[in-house]
Every structure is written in structure tokens, then in C-alpha cells.
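A single protein chain has been omitted; all remaining protein chains appear in their positions.
Here is subunit A:
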Amino acid sequence: MPHISPSATASPLEEVRRKVKLTEHTVENVNSTDFPGTYEEYDDAWSQEKFEEKFQIDIVSLSTTEMEFDMVGVDAAIANSIRRILLAEVPTMAIETAAIWNNTSIIQDEVLAHRLGLIPIKADPRLFEYKPKDAEAGSSDDTLQFSLKIRCSRNNVTTDATDPRVLFKNHKVYSRDLEWVPLPGQDHLKNKGIGPVDKDILIATMRPGHELDVDLYCVKGIGKDHAKFSPVATASYRLLPEIRLLREFHGEECERLQKCFSPGVIEVRETPEGKKMARVVNARMDTCSRNVFRHDDLKDGVVLQRVRDHFIFSVESTGILPPDTLVSEAMKILMGKCQKFLQELDDKANSFTSSKDKHRKGKKS
């Protein structure tokens, strides 16, 4: 028996609603159609109960910097909002201003300032406020100060070595040379391990006599303003692939079929009678290359699809916050946006009715 997934028996309409079909030259059923009025036989009106019934999250892997999880039962519009918020709207702390007291290295002031800005700073942004736009100096609530004071000098060695590591001291400036200067009132941050996430980011190279003396000021910001504030290295999703074999594949065909897909997708087994047979074991691994459509004798036996509401998210943090915290924060931010507008609409309605009342009273008197 060929391997047939349960959905193979689903109605054609259900397929159109739930699957994106990959054909040789086109992609079919790309758009969501589950809206009221599209289908007579479905009630597609929004229902929180129905949503809660089918919504599901499965964590596949999780570490301090990376995470993969499946989000099932949402529309692309929602999944994409979460992704976009992760990239551009979850705040972090980053260096915003560099006061350069001395820079005699060969790297220009503005290039140095830019490089410093991009260093991920380990500090929980939730402990800080946004710096008010008109504030000149930062306060302990909104600013972290670092200092970079380093000078390259000759090492007192009498060798004929040419290696700068032997000849010079501090000839390479790394992110570990940034020193946090707690502002008055930041004592509570002292056990939070504030500093650069990675200690070995090269900032500049120097020669004896070169010197850097820079004061750095970090503020809270979001990726929409500048990419240095983005809390993720990448945040992306893909749809779960689904591969169905419509007929049995035997003998030589099996290996060819297997090679059309990513490793681990198709398994070739030998039956007790000594015949080779192919079956789908892990469609998730597939990159959906559609290579199978290049084989005229194979392509009619395979259906390639993607499940429209099954998102495989991959989130890679810069290391400032763990990836699961970032996703939680992103969801909270989307909730916050709704709350903000709801509040404003309510305030507006109230002020409108109260001004109407005033107007009426004015007329009476």
C-alpha cells in the first residue's frame, strides 16, 4: 500500500481552503479564503472559541539564543505581525551617542561610532524607559553609560618577532574593553551582568601610541528606528510542507524519487518479497524544491502542498533576551497596540458625548 495521509481523502473544497498547492510552474490557492461569504457551507465568522480549539503551539527546540516552534491554527496575517514585531518593534538597549574625547587610531570617529552602535548590549530593556525626546542628558531610568579607554603600547620584549600580538599590548580593541559606568541610582542593576553580549567583537586595531577615549551612552529603542535595536538576528517562518504519493513507486524509481527531495523526506524500504518501495516519512524536512516535476514519469504520482495555517517559526536572538521571552514580548506588543487604540476610541466617544451635553446645556440656558 502506498503511504496515504488522512487528508488525501478530504474534499476538494477543504483542500482549497487548507492547502497551498505547488505545481510545476505555479503556486495555487495562495490566498486565505476563509472569510464569511466565500463559501455557503462554512461559517467563517470570527469565533474565539473555535480559534482556541484549534490553536496550538509546539516547541521544537529552545536554547539561550535560538528557538524553533510550530504555530498552528492562525492566519498568515497574524503570524506575519508577530514576525514583523520581533524584527522591528521589540525594544532593546543600544549605544546611541558616542562622546569621543580622543581617537588617534586610524579608524575615523564616525565609523568608530557606528561600529560601537551595532554591538549588542546585554541589558534587560524592560528595566528602562524610553529617553524623552527633548531631554539633553540621560537619567538613570533611561540611559546606560559605558567608557572605552584604551591605549596601545610596545611590549618590552627583545625578540625579533614580527607578530603584533607579541610586540604590542592592546593592539586589538574588543567589545570586552567596554566598561560599564553605573550612573547614580543604578545600584540595583549591578548584579544583572550588564555589558556587551559577546566579548570578542573586534572594534579597532591600533599601533603603539594610538589611543581611544570614548564615553558611550545607551538608550532604549526599536528596530524600526535603527536595526541596531533589533533583538533578533533572524526571525522567520515557513509553512509546513505536505507530500502525498498518489501511486506506488518501485525499483529504480525509488532512488530517483528520494533524490528529488531533501535528505530524510523519502524512505526506501525493501518488502519481504525483496521489492523496493518508497514512502514519505518526514515531509517537514523538505525545502519544497519541486525537483520532482523535472521527471516526467514521476511527477503525476506526487502532490506537493503546504499547510496554510501551520507555521514553523525560527527565532534567533542576538543574545540580549532569550528567544522565548522575545516571542512573548512580541505578542504583548500586539495586544498593547489594540489596547492603545481601544482606549483612544473610548476616550474619543466620551469626550464627544460630553461636548454634546455641554452644547445642549448651553442652548437651554
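Keep in mind that, in the parts below, a residue touches a chain if its C-beta (ideal position, glycine included) is under 8 Å from a C-beta of that chain, and two chains touch if they have at least 3 such contacts; residues count from 1.
Operating definition for what follows: contacts and distances are computed from a predicted model.
Chemist: The hidden chain: which UniProt name fits, "Large ribosomal subunit protein mL59 domain-containing protein", "SAMM50 sorting and assembly machinery component", "Elongator complex protein 5" or "DNA-directed RNA polymerase I subunit D"?
Modeler: Per the UniProt record, the undisplayed chain of the complex is "DNA-directed RNA polymerase I subunit D".
Chemist: Consider the whole complex, including the chain that is not shown, and state which of A:Q56, A:T104 or A:T353 touches that chain.
Modeler: A:Q56
Chemist: List every residue of subunit A that touches the chain not included in the displayed model.
Modeler: Touching the missing chain: residues 32, 35-37, 44-46, 48, 51-52, 55-59, 62-65, 69, 71, 74-75, 77-78, 80-81, 84-85, 88-89, 95-101, 109-110, 112-114, 117, 130-134, 136-138, 215, 217, 222, 224-226, 228, 319, 324, 327-328, 331-332, 334-335, 337-342, 344-345, 348-349.
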